[in-house]
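Structure provided below as structure tokens; questions to follow.
All protein chains of the complex are present and in place, except for one that has been dropped.
The chains carry the letters A and B, assigned in the order they are written, with residues numbered from 1 in each.
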Amino acid sequence: MTTAAANVLQYLLLVLGAPLLRALIARVKAVIQRRQGTNLWRPYADLLKLFRKEDLVPPDSSPLFRFAPMMLAASTFVAAALVPTVNQSALLAFAGDFIVLVYVLALGRFFMGLGALDGSSSFAGMGASREAMISALAEAPLLLGLIAVAILAGQGNIVEIVRWTLSQNFFDVSAVHAVAFAALAMVAIAETGRMPVDNPTTHLELTMIHEAMVLEYSGPSLALIEWAQAVKLTVVLSLLIGLFAPWGMAANLTLAGLALGLGAYLLKLVVLAIVIAVLESSIAKLRMYMVPEFLGIATALGALAVVFTALLRR
Amino acid sequence: MVLVDLAASKAMGSAAVLLFLTVLMLAAAKRMSTSIVAFALQSAVLAAQVLAVAHIHRSTESYVIGGLVILIKVLGIPYALFRLVDKLQAPRDVKLSLSPVYSVFITAGLIFLSFTAVHTYVQELRVSEDVLAAAVALILSGAFLMVSHGKALMQIIALLVLENGIFLAALITTFGMPMIIEIGVFFDLIMGVLLMGVFAFRIRDTFEHLDVSKLRRLRG
Partner (left out) sequence: MQLTRLFFDLHLAIPVAIPLILLPGWRSSRYRRVVPVLLFVSMFLGAATTLLSWRTGQLPIVDLSHLLPFPFVLTLDRLSSLFVFLICAVTAATTVFSVAYIERHYGTGQQAWIWTFLPLFVLSMVLVVTAASAFAFLFGWELMTVFSAALVAADGDSPERRHNLLIYLLMMHAGAAAVAASFFLFLPYTHGLTFTQIRAAGGTLPGRTAIAIYLLAFLGFSTKAGVIPLHLWLPRTHPIAPSPVSALMSGVMLKTAVYGLVRFGFDFLPHPAAWWGYLVLLAGVVSSVLGILYALAERDLKRLLAYSSVENIGIIYLGLGAALIFQAYQAPMWASLALVAALAHTVNHALFKSVLFMGAGSVSTTTHTLNLDELGGLFARMPYTGATLLVACCSIAGLPLFNGFVSEWLTFRSFLAGATLPSPVAQIILPLAAGVLALVGGLAAACFMGLFGTAFLGRPRGVAAKSAGEVPFGMCLGTGVLALACVAVGVYPALLLGPLSLVAASLIPSGNVAQELSLLPRVLPILTTCVVGILLLAMAIPRATRVTAIWACGLPTLSPRMQYTPTVFSKPLRSVFAAVYRPNRKIEVLPADQPYFPVAVSYRSERTTSFEQSLYRPAVDAIVAAANQVRRLHTGNVQMYLLYIFLTLVSLLALVKVLR
């Protein structure tokens, strides 16, 4: 019972706290660029404001246009139930759950692309087309990286992989881990639409990918999209943390253990946020046709990670 | 002291992985500066490996060699290369003759090949399989870098990578070569880099380009 309660709490923390992470990244970027930056609670105010506004709908759209953001939110929020963050368990955990995670995220993206095309705007269509390309190419390295880690751990489920990693020595860097991490980190950038693949703060339609896709959305629909996007970023980062640096995660349900787990998790998220902010401030966005190359390299790394699992076992 | 022991054993254990990563980074790099940094990182891993060997076998000579590696390969040569890039004012890209995706795939294949190649010798030599594989992979990928890149500067780096591989192979199969040989090799290396740097200048001055393919014009 207490495990279930802890799982619900950590799930709520992820889903409700996710917008904060985006604000944090924006804030660090502002500091780097010597700007004042916005309040950390600003995303919540934005969401509240959007939820209260009216939904603007293109003239020839079908009901799917408004259904798509809900589907995106539903699938992303379900995906959030699959990753352990503070505690060494998750709301939903079963053998092969990482495959489900990948495909549940794909479900939301599929409907979001349809919603974009339904708006009949040229920019939204362009965004959907580019997003379709990126996600199609990102799927293989994502699964290869996850499979490599799963094979190394000999486990088929995220929580068990995390537990296995925790039982290993901190310094025992295995080639599989290193290469799989490189692959998954590259995919994480592409999946969450961060630099250098996509620029989440761009204001020029032609350079947008994800932002162009949701160009026609407003009001509560936009709020759902923004929230889901924040949750997705946090889910992907939490997955990276869980698979490659889970140390500190609470093993048992004592208050001290949970507090330590929470502290470690938040610390790791802050570090990642700073890394992302520094990266985004120091590199330029890739040209659109360099993105396949970027993901191709990630695929090669993912494949190499899988090959290593077999080579290092002899 | 316990911490140092631990660090030494970890340096031995994780060297191969880190070397593979630098090799892949070199294969994927599209800028000169990235390649130079990757080479410096690679040399740093090598230096850690030398120092770890020195610590485990308690040999003063190896400490000295390790220091020399840091001085020359981690700091000296990368610095010189950076200056060279600056002075030459050449374009910053490395001029890969194939897509970086294929380059990374081929390098991954070379790593796989080196694992299968060393598999039979590991028992005889009584060395760890992945480090020996890393040495062979360094040699192979150094050769591959030389073939796949069109810039004279990149070929200097490729040669240095190749040399790193030979150095590593020698280190782990002999547990440290005699000091005098090492110093000789370093001397050669420095001379090599200097000479090639001079040549790079000459090539640039004559052809206003660092592209090696332009050398074809020298043909009678």
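General remarks:
What we mean here is this: a residue touches a chain if its C-beta (ideal position, glycine included) is under 8 Å from a C-beta of that chain, and two chains touch if they have at least 3 such contacts.
This one's a predicted model, so the numbers in the text were calculated from it and none came from an experiment.
Taking the complete complex into account, the chain left out of view touches A. Annotation: of A:A6, A:A26, A:L142 or A:I241, A:L142 touches the absent chain (contact as defined above). The residue from A:A6, A:M126 or A:I158 that touches the chain not shown here is A:M126. The chain omitted from view is touched by exactly one of A:A6, A:V104 or A:L258, namely A:V104. Of A:L14, A:V86 or A:I151, it is A:I151 that touches the chain left out of the display.
Annotation for chain A: contacts to the undisplayed chain at residues 51, 54-62, 64, 66, 69-71, 73-75, 77-78, 81, 92, 94-97, 99-100, 102-104, 106-107, 109-110, 113-114, 116-123, 125-126, 128-130, 132-133, 135-144, 147-148, 150-151, 156, 205, 215-216, 219-220, 224, 288-289, 292, 299, 302-303, 306-307, 309-311, 313-314.
Simple rule for what comes next: only the chains that are shown with their structure count from here on.
Here the CA centre of chain A is 36 Å from the CA centre of chain B. The part of chain A that touches chain B in the complex is made up of residues 171-175, 177-179, 182, 292-293, 296-297, 299-301, 303-304, 307, 311-312, 314.
The touching residues of chain B, when paired with chain A in their complex, are 6, 10, 13-14, 16-18, 20-21, 24, 28, 99-101, 104-105, 108, 111-112, 115, 119, 129-130.
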